[in-house]
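Note that this complex is displayed minus one protein chain, with the remaining chains in position.
Right, chain A next:
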């Protein structure tokens, strides 16, 4: 059955036009065939006499399968396969030739392949004892394996030291396209008692912190500045209100709430502080969402106070308490973590008086509020004891410069110092 069309693999014989005994001319139609694509008459490929039909009417035949036998005039050896496929002979002839070669010729007897030498050395085999079944009497890998299996291991030849583990001996020249670069495995030889090292698995959260910090430090050119604020009025104000506040609201009135309000009001006056670097433009965010850095024993998270500009001091205090509690309990949701536009870190809570924060990527700046310390301060050429605190700011120097940040910090300072005993929380 010939291939009549692209991608055709079989055809159905519709009707034979010639019957056994009929003589056929070259190219004379012998049958009609049907396929998915075409219906056609099948011409004869030889002149002769149709001897036998191999596939009857309606039979589906694969391409390449003989469908009939035609006796040709010049063929004395009865019938020839008219349709297709006469290639069988070459293969078996080759086989015959090479088996002849094998029996007579021993030219390959001493040609040892790497695999044979390797196996012979491994098993301590005297190769003179091994029959070769390969081409030209060659000893094949299989010959060695069956020799070993048959237990005819020669006692006289000892296994030579083979200090080559085939698993380790894999050699690669250069780096192959198809593989990822190998990471060297370093094994610690032995733990030295008393002063060895030990390993801490990196938790997913540690990994996330590391990645964010590295991204921020490598991408953002950081600059840093600090200002000193007199918070005496806030201390007095808080002392006056805090007991009442706990009773009424159930949460503590912290200095952080006052600071937060002062920062948010300053951002309103300097919206550029609330922005993101986007290579060809700077995106200024209208919503002021303050990320609050909350530390736990083994990590730091930055939950977000959303729309902080629309909340009063009491509202902020309640939200700080809520987020801090959720953080410690590990109950923060993804929603609590998203959308921050500016970060505040209350570093004073752990006693710091000066810190150099890393910006919470991709924001433009981060502000820290340091410990409140009583210090002698000169006011109107007189020395007074005042409650002082430092405020530090790290800034993205692509977006912000010294002048604007100086003004922003000055505004924060003014806001903080303008609190007085008349200030209301609501």
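In this section, contacts are C-beta pairs under 8 Å (C-beta built on N, C-alpha and C of every residue); 3 or more make two chains touch, one makes a residue touch a chain; residues count from 1.
In this text, contacts and distances are computed from a predicted model.
**Q** Among "Transport permease protein", "GerA spore germination protein", "Sugar ABC transporter substrate-binding protein" or "Alpha-ketoacid dehydrogenase subunit beta", find the name that the UniProt record gives to the complex chain excluded from display.
**A** "Alpha-ketoacid dehydrogenase subunit beta"
**Q** Based on the whole complex, identify which of A:65, A:118 or A:371 touches the chain you can't see.
**A** In the complete complex, the chain left out is touched by residue A:118.
**Q** Of the residues A:135, A:337 or A:358, which one touches the chain left out of the display?
**A** Candidates A:135, A:337 or A:358; residue touching the omitted chain: A:135.
**Q** So that we can see where the missing chain sits, which residues of chain A does it touch?
**A** 3, 5-9, 87-88, 90-91, 94-95, 98, 102, 113-118, 134-135, 138, 140-142, 164, 166, 169-173, 176-179
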